[in-house]
Structures are given as structure tokens and as C-alpha cells.
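Heads up, one of the protein chains got dropped from this complex, but the rest are sitting where they should.
Coming up: chain A.
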């Protein structure tokens, strides 16, 4: 019984926490230079294809822009630093668009593989050609999250600072593991990234209102909150009676995240994640339910709903208001 009464408080705490943990302000972010970034990315592509041969560039590029068959993961960076320069790196990180960068946690299933990057059977995935220069030295591996779109810049900045004392990479993902994406042009990517995804807010809200047929507002009868936060556009949705996918008699909940990504080279995309899709059978004329939802994975109805939103956003991108000349 006491467990039941704690639920609402725990839920409130979970909602409040992510916003508490953020100390760094957006004004600290290094300015984005599309020209430089475009150039480094292209050089790296060429290096990968063994067309462009410059030892300096190979050091800067390997593993930075091309991580795996599926490209690089959004928002993750790994750096292995010699202990003598750890403090210097932390000082630099404070000025970079990094959300959180701490020594890798052996308890985390993904970070575990980077805890001992020099020992064991060869370098972890993506670190080939990077960690050799650190052999035999005392090192500290750091696992970090950057703001979306700034991964390559952070890696390049770390490599430029560290030279032989830092090995930094983006983390790769396997093929086919990607969420839904829209292609962006480089100027669109830059415009969306630099404005913290805010330019997408109006098109998304308009698309939501068209899809649900209701004004996008949070009331006692529904939730429709679209906020731009830390470079991502987040939408929390809860509608009665099948407004999202047409399940009559059900409340439907969805959580969406839109952010610019740069999975490899000069490929720019808008990622549209929908990590939460849930329904609850409950009469539509009752008070808004807060919990008791059953989550649905890979649901066709929600996929079609997202597809509709994406095509509306895509139309808005095409008319040239975002990142246009």
C-alpha cells in the first residue's frame, strides 16, 4: 500500500531531475562554422576512401566521422586521455557544447567496453589507430554526451588540444539501428542546430494540430507540449479517444524528439525519435489518466502518425524558410 502512494511523487521527481542536472548554459557553446565543418567532414570522407593522403588529417579524422556501417551515434563521444593532461581536458570541456562528460562507468553496459581501452584483446570498436600512441601510459577513459550536432566538433577540438595525449572518437552504431530520419541540407542543419531546434517548433505544432484536429495546448482534457530544450525539440502528447492513431476508447500517449544529426561525412539528417508510445483504455470523458499506460513497440498506428508529422515538417523545410538562402 505505501508503495502506491509514493508513485505520483516518484513520477514528479523523474520529470524534474533532467532539468536540475544541467549547469552549463548555451552561451558557452563554440560558434558553429559551417565552412570549416563541411571541409573537415569532406576531407575525412576522402581519407576514408584513401583518396586524400595527409598524415595530419588522418590523425584528425579516423573514427571521427565514420564510425560503423550505421554511421555515428548522435550525442556520444568517447575520449581516452593521459592522466597528466586530464585537468587540462576538463577545462577545455567546460567551454565545449558538452552536456555531460565523466569517466566511463564500468556498471553501464555500453560504457563498460571503454573502461579499459588499452588492455584486453585489442582496442574497442572505433579506436583502431587511435589508442596505440597511448600504450604503456596511465590513461583515464571519458564517456560523454554532447548537444546534438556538435559531436564532430567536440572530437576535433579534443584531438587538436591533446595531440598524442588524447584519443577521441564518436561512437559507432550498427547498420539498421537508426530511428526515422529526414535528409537535411548543410545550411538547414546549421540553421536548426544553431537555433537549438527552435525553427522546427512552428511546423511541428502545425502538423500536430492537423493530425489531431485539436489545438495543440495542455488542458485538463489533453496534453500537447512542444518545447525546445538543449538542442532538441521535444513533444509530449496525451490525447483521448484515439486522436493520434484512431483507437476509439483509448487514451494515447507519445513522446517525440526531433534533433539534427550528422551520422557520417557530410550527411545531414533530422532525426525523429519516438521513444514512448503507449495506450490506455479509459473513457474519453474522464479525467486525464497519468499512469497505467501499456507501452506499444513498433506499432503501425504510431509509425503512421510519425510519418504524417515528418511529411508535414518536410514540406515546411522544402519551402525554404529554414536555412534558406
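Criterion: contacts are C-beta pairs under 8 Å (C-beta built on N, C-alpha and C of every residue); 3 or more make two chains touch, one makes a residue touch a chain; residues count from 1.
One rule holds in what follows: contacts and distances are computed from a predicted model.
Asker: Pick from "D-methionine transport system ATP-binding protein", "Imidazole glycerol phosphate synthase subunit HisH", "NADH-quinone oxidoreductase subunit N" or "30S ribosomal protein S1" the UniProt protein name of the chain that isn't shown here.
Answerer: From the listed options "D-methionine transport system ATP-binding protein", "Imidazole glycerol phosphate synthase subunit HisH", "NADH-quinone oxidoreductase subunit N" or "30S ribosomal protein S1", the omitted chain resolves to "30S ribosomal protein S1".
Asker: Just one of A:187, A:242, A:289 or A:308 touches the chain that is missing; which is it?
Answerer: The missing chain is touched by A:289.
Asker: Quickly run down the residues of chain A that touch the omitted chain.
Answerer: With respect to the unshown chain, the touching residues of chain A are 4-5, 7, 249-250, 279-283, 286-287, 289-294.
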